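A quick write-up on the structure given underneath.
Excluded from the complex is one protein chain; the other protein chains are retained at their positions.
What follows is chain A.
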């Protein structure tokens, strides 16, 4: 039996030797930081024009994470490609012939890629936060303020979990194109639109991104957003449940189906 440290070392070699890893992670970082900074600068300039309800619930921490709406898509691409290229290239057969224990194979891969996604996610959220606060001028908050550190670390964890969720989905679907074709519109359009439709709101708030992003709010119902029946940790819990479901689904598919 191939030992777990050996599989981890091998997966680390695989992940660091393809350029898609570098590009998707850099995009996730740059897009999130840049867009967050731009929105913080905009908010600072137009704070007095905001509706009263938004001014009352203004959440400087959350505003500095606005870039994650786009940045998470790069994380999705990273997660999908890590798994999907094994299938599209046929490498999966070489890999599974070398590691017949499919559970060790999948969870080592997810562990390596997941830790990488978490590290990049946390770096992204800290840089986004500090840059955003610098641009918010007098409306800024401080890392030492109540719940702010939780939100900043949570933002990083959120990005990492979205990446891991994508890996699970790609393992279930066994195809990069199919996974991206489903996940990208889902995170970018479906989830955003449904969360604005009155009837669908109640369902949409249990979607992985809607629930998970609650961890980044310091002010409850920040920016006059929809109140949710769960708190920040509850929201993160819902995201974790989605991730677990995707990984278990992926594991079962990998275990049952012919490679």
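Convention: a contact is a pair of C-beta atoms (placed from the backbone, for glycine too) under 8 Å apart; a residue touches a chain by one contact, two chains touch by 3 or more; residues count from 1.
By definition in this document, contacts and distances are computed from a predicted model.
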## Note on the structure
From "ABC transporter ATP-binding protein", "Serine-protein kinase RsbW", "Peptide/nickel transport system permease protein" or "Glutamate synthase domain-containing protein 2", the UniProt protein name for the chain not displayed is "ABC transporter ATP-binding protein"
### Query
Which one touches the absent chain: A:27, A:101 or A:195?
A:101
### Summary
Per the whole complex, from A:18, A:42 or A:134 the residue touching the absent chain is A:18
#### Entry: Where the unshown chain meets chain A, residue by residue
1-3, 6-7, 9-11, 13-14, 17-20, 85-86, 89-94, 96-101, 258-259
